[in-house]
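In this view, the complex is presented without one of its protein chains, the others remaining in place.
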Amino acid sequence: MEPVPRNLKILSGITIAMFVIALYMVFIYAPREAVMGDVQRVFYFHVAAGWVGALAFLVTAIAGGVYLAKRNPKWDRVAVASVEIGVVFTFINIVSGAIWARPIWNTWWTWDPRLVTATIMLLLYLAYLMLRQGIDDPDRRARFGSIYGIVAFVSVPITFLSIRIFRTIHPVVIGSGDPSAEGAFDMTPPMLQAFMFSLLTFTFIYATLLWYRMRLGRLSEQVEKRKMEMMSI
Amino acid sequence: MAEGVGAVGRVGRGSALGGYLRAIGAIVWKDIAAELRSRELLGSMLVFALLVILIFNFALELDLRVRQTVTSGVLWVTFAFAGTLGLNRSMAIEKDRGCLDGLLLAPVDRSALYFGKVLSNLLFMIIVEAIILPLYSLLYNVNLFQPGLIVVILLGSIGYVVVGTLLSAMAVQARTRDILLPILLFPVVLPVLVAAVRATTGILQGLPLEDFQAWLNLLIAYDAIFLGVAIVTFDYVVEE
Partner (left out) sequence: MIKVRGLVKAFGVKPVLRGLDFQVDEGEFVAVVGPNGAGKTTLLRILASLTRPTMGEVSLAGLQLPGQSGAARKILGVVSHQPLLYGDLTADQNLRFFGRLYGVAELEDRIPEVLEIVRLSPRRYDLVREYSRGMQQRLAIGRGILHRPELLLFDEPHTGLDPDSADMLDDLLIKVTGEGRTVVMTSHDLIRAGELASRVDILSGGKIARSVKRGEIDPGELNALYYQVTRG
């Protein structure tokens, strides 16, 4: 078994440390928000998770494009790894959004454009994974995954825009009338620091997970190869 | 031409563009001819569309007042579902008898195959819409004969079919083919449905153009963007 590369171990260590610090900053360092109270702290991780979800999607789309151009299987592994991580973080984004919304607006779901877009993004991710699951030929699987990754990614901004226009013309009663509000509040400097640091931490978490997942993908492919070789002896 | 197979030969001369357009035309013609014979595509799409409208009738209690606001939604949901049937079937015909290879062997750019399929898919969808609209008008006493409506239906259908054809070419090759297409298609095509429904409502309620201009612009932008994406990526779908 190939040992975990040293750099990855270092990265993991850094990431864990950052996460601990982030926890401290979010729960202790950042002040309690005046209007919403402690539940507002969800916001830091909520946005960070959303950011990672979008980043993961972008990476998948780009990796898909590069795969189609270069045909190196490594890029397909990047795409799949990124999607899996993206699904998890988008889900965290949506759930934390609900947790945040409930005490403030007394509802689990607001038809906020960002929330709806995140949900659709989740559906796109899941569709991506289902597409891959239904194809046996690894070559074709990678190709189709790449194409759908690109198509899906292109659709997200347009979807966001369409829901945004929808909301401005048809304001929903629940939640504030302004579609860009989503519980706006002013951020004091410590809050801003906590926010930025959370973003950074989550990005590091993403990178670490991506690396691990890719490694997993490569190793499992090697296992497949060995199996093939054994069978043809 | 007395000799058997014929002299070692050239394919027909003519400009490359002529050949390209002729290939597109051939595909559309072929789909129409096959459909005239079997009527399976249009038949199933129409029956399904009628069933959906019927179900909506009981599910939504379309009384006079509600009807005004809900009509465009019902129509577009119907079109979206029926459209999926058509897209699936259209590609399945090519794939099942290996006919896709026959198409791929043609000495013509692969995008011609894409455009041919898009046009015939679009044609069938429009035929279904053209039948459903008057029918709905009759059943619910709603006047759907507004000129602007045709533009919206066209723009919406184009967006739907452009993406749908590309995705059905992929879905048809998967094991889970039938259920996969809607799962792949609907999240991507959501902006089209949203925009089409809102624009349709705007027209049916006689609102001035500025009120729903944004939606038309969105439709046009969507159609253009995804046409571009599809043209670039279709090659990768069919190459092996």
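As written, the chain order gives the labels A and B, with residue 1 at the start of each chain.
The criterion applied here is as follows: a residue touches a chain if its C-beta (ideal position, glycine included) is under 8 Å from a C-beta of that chain, and two chains touch if they have at least 3 such contacts.
These numbers come from a predicted model, not from an experiment.
Enquirer: Using the touch definition from the top, which of B:Ala33, B:Leu60, B:Leu139 or B:Ala224 touches the missing chain?
Expert: B:Ala33
Enquirer: Going by the touch rule given at the top, which residues of subunit A touch the chain that is not shown?
Expert: These residues of subunit A touch the chain that is not shown: 137-139, 221, 224-225, 228.
Enquirer: Name, in rising order, the residues on subunit B that touch the hidden chain in the full complex.
Expert: Within subunit B, the residues that touch the unshown chain are 1, 3-14, 19, 22-23, 25-27, 29-30, 33-35, 37-38, 93, 97-99, 101-109, 239-240.
As a convention for this text, only the chains that are shown with their structure count from here on.
Enquirer: Between subunit A and subunit B, what distance separates the C-alpha centroids? Give it in angstrom.
Expert: Centre separation, subunit A to subunit B: 32 Å.
Enquirer: Can you list the subunit A residues touching subunit B in their complex?
Expert: Spelled out, the residues of subunit A in touch with subunit B are 68, 120, 123-124, 126-127, 130-131, 133-136, 139-140, 143-144, 146-148, 150-152, 154-155, 158-159, 161-163, 165-166, 169.
Enquirer: Considering the complex alone, what residue numbers of subunit B touch subunit A?
Expert: Residue list for subunit B touching subunit A: 163, 166-167, 170-171, 173-177, 180, 183-184, 186-191, 194-195, 198, 214-215, 218, 221-222, 225-226, 229, 233, 236-237, 240.
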